[in-house]
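The other protein chains are all here in position, but one chain of the complex has been omitted.
Every chain is named by a letter (A and B) in the order it is written, and numbering of its residues begins at 1.
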Amino acid sequence: METSSHLLEVNDLAVSFFTYAGEVQAVRGISWYLNKNETIALVGESGCGKSVTIQTVMGLLQSPGRVTGGSVRFEERDMLGLSAKELRQLQGNHMTMIFQDPLSYLNPTMRVGEQIAESYRLHHKVSRSEAEARVLDMMHLISFPEPERNMYAYPHQLSGGMRQRIMVAMALICNPQVLFADEPTTALDVTIQAQIIELMNSLKEKLNTAIVLITHDLGVVANMAQRIYVMYAGKIVERGSAKDIFYRPKHPYTWGLLASVPRLDADQSRDFRYIPGTPPDLLNPPKGCPFAARCRYACRACVSSIPEEMAFDSEDHRASCWLYHPGAEALLAAAERERGMQR
Amino acid sequence: MSRPVLLETKNLRKTFEIKGRGVLTAVNGVSISLHEGETLGMVGESGCGKTTLGRTIVKLYRPDAGQILYRGQDISRFSRAENLRYRKDVQMIYQDPYASLDPLSVVSTSIAEGLDIHGLYPGKARRERVLELLQMVGLNKEHANRFPHEFSGGQRQRIGIARALAVEPKLIVCDEPISALDVSIQAQVMNLLVRLQRDMGLSYLFITHDLSMVRAISDRIAVMYLGSIVELAPAATLYKEHCHPYTEALLSAIPLPDPDAEASRRRILLKGDIPSPVNLGPGCPFASRCPHARPICREQRPELREVSSEHFAACHEAG
Partner (left out) sequence: MLNRNTCPDFTPISPDELTGEEMTRPETTYFKDVWRNLKKRKTALASLFVLALLVVMVLAGPMMNEYNYYSNDYAAANQAPSALHWFGTDTLGRDLWTRVWVGGRVSLLIAILATVIPYAIGMLIGGISGYFGGKVDMFIMRLIDVLMGIPSLIYDILLIMVLGSGSIATLVIAFTITGWLGSARTTRGLVLQLKEREFVMASVTLGASPIRIILRHLLPNTLGIIVVGMTMTIPSVIFAEAFLSFIGLGITPPNPSWGQLIKEASEVFKQYPYRFIIPCIFVGLTMLCFNLLGDGLRDALDPRLRS
């Protein structure tokens, strides 16, 4: 089924953090892939393992974190077996990353122009003036105001939105194949967020970069991603195209997540649909479905064993939930009746 | 509105001096009123002065000009006893659940702090009250002797709510209480706030940057920009008949969780960033980014005026 034609492929990846209290299983066997020129989103709440996954793929996983299983392949290469030198070749050149908080990733004592040029000069043997010309091109491309002047500014002289643009420019200057965006707009105001989403979407078209978006904001996802992986407690509970996830969700967690988002375009009662409780502690992950404790449709099977992944209307739309087991028809019917009433 | 006014601000102004750079005007002549049992949503982006407004109302800051009236009385003229009473009646819920609880105090100590200060529920009743409050916010007695760092963000936020509720307040200023939380947890905390309001007749001043969340909880919503209120209207009116260009841009910037709707949606993209609130010039604060700005907008600051019943806007174009 999974052919190796994907640009990036993660198979059964497991990552644990070994702390004083024991092994925290942050990522517990997840598989996903990324094709050329597409945007996928890993969606989930804090602690679901989405950031750890990306750090592992980028080779940025730090002690006490350790990969405990699975593989990561980028263009047929095994990422987990690369030497530090080979990894550096890929980082910043073929794979880059933008972060939530630009200020802590920018060097406060260096002009932003030099910072944008840095990775380009590292990976391409070019002169200073060539690099500078390239930086100016890039700043024009992201419609940065007054690039000729602002390339000599220091990060603290720029606003939050401008800094995030600088991060985007730094990440894209080497024309990478994959861009990882870890909550790229979470720290920004809505009007600025709208600008950055627009920018990333247009650059993706222009530069043919594939994007892996990590976020908890379903609004941002709806604007950017073609395919979505919903993560919960270190596992992927549902995956599918954006339309599958938004219009035909199957997993109760996805239902809950979608229902929690207030809709501007619909009248709403004072009752917010919400998921009670908190995600499980991955120091002692539950034996069964990780969502069982917060799921209003949970049954005994959910607590005792982990459900298998099932395909729905298309091969690519899959979810792991006991409700779809042939024996659970009555439960599913009840659940769908209830959901129908809510809507 | 028939309900009596609980709190009112009149032309409230708060500035901060920034050494070597000038004066930062955080709140620039804000007049609002809040009725008993009402929720007033206060919406704006970072740096618009909404948090400063909230903190001035709970007397963490002293205003430079203007008044705050609580049940018709000027709070700056309160006696010691009246002040303590005000501290009991007006509470605040904070933004950062990781900074709002003393890391060295167990949950029950944090929650009971207000009880101890105001001498409420003395002796044996204290412990019962703490357990009752924990239950009210969906936690249980096993949580009472734990330290804050053992809780998740949402749980901590609920502990903060329990602490504010302990002294039986009339008004709670909620300063971005959900913005640091995950979506599913946000809805959980919002629901809790709605339920508590219903059960106890609380009034809320709900400060947030999130126009979509505030909609369902607010009776009226005020939109702030650079220290001023630019539009104020009943919630339903604001979303349907807003007339300030900033409100319009703000609403259109919010991404909808709906790919098809997003694909067909026309978005007003504001150019540039929010200007610095240091050394504000004359004219409309929004003029520099406004797509409809005229010369008069840069010279004269528009007053907040009633454009239709209960609906106020500060724009030369509105009306």
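Just so we're on the same page, contacts are C-beta pairs under 8 Å (C-beta built on N, C-alpha and C of every residue); 3 or more make two chains touch, one makes a residue touch a chain.
Because the structure is predicted, anything quoted here is derived from the model rather than measured.
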Identified contact with the non-displayed chain, of A:Thr19, A:Asn175 or A:Ser314: A:Thr19
Among A:Leu13, A:Ala259 or A:Cys299, the residue in touch with the chain that has been omitted: A:Cys299
Hidden partner chain, touching residue among B:Thr25, B:Gln91 or B:Ser212: B:Gln91
Which residue of B:Ile18, B:Ala65, B:Ala99 or B:Ile296 touches the chain not shown here: B:Ala99
Absent-chain interface as seen on subunit B, which is shown: 55, 58-60, 83-84, 87-88, 90-92, 94-96, 99-105, 110, 113-114, 117-118, 138-140, 142-143, 145-147, 150, 155, 160, 163-164, 167
Positions on subunit A where the hidden chain makes contact: 19-21, 276-278, 280-281, 283-284, 292-294, 296-308, 322, 325, 327-328, 330-331
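Assume only the chains that are shown with their structure count from here on.
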Residues of subunit B that touch subunit A when the two form their complex: 45-46, 138, 152-155, 182-188, 190-191, 194, 209-213, 215-217, 239, 249-262, 267, 269-270, 272-274
In the complex, subunit A residues that touch subunit B: 45-47, 145, 159-162, 189-195, 197-198, 216-223, 242-243, 246-247, 256-265, 268-276, 278-279
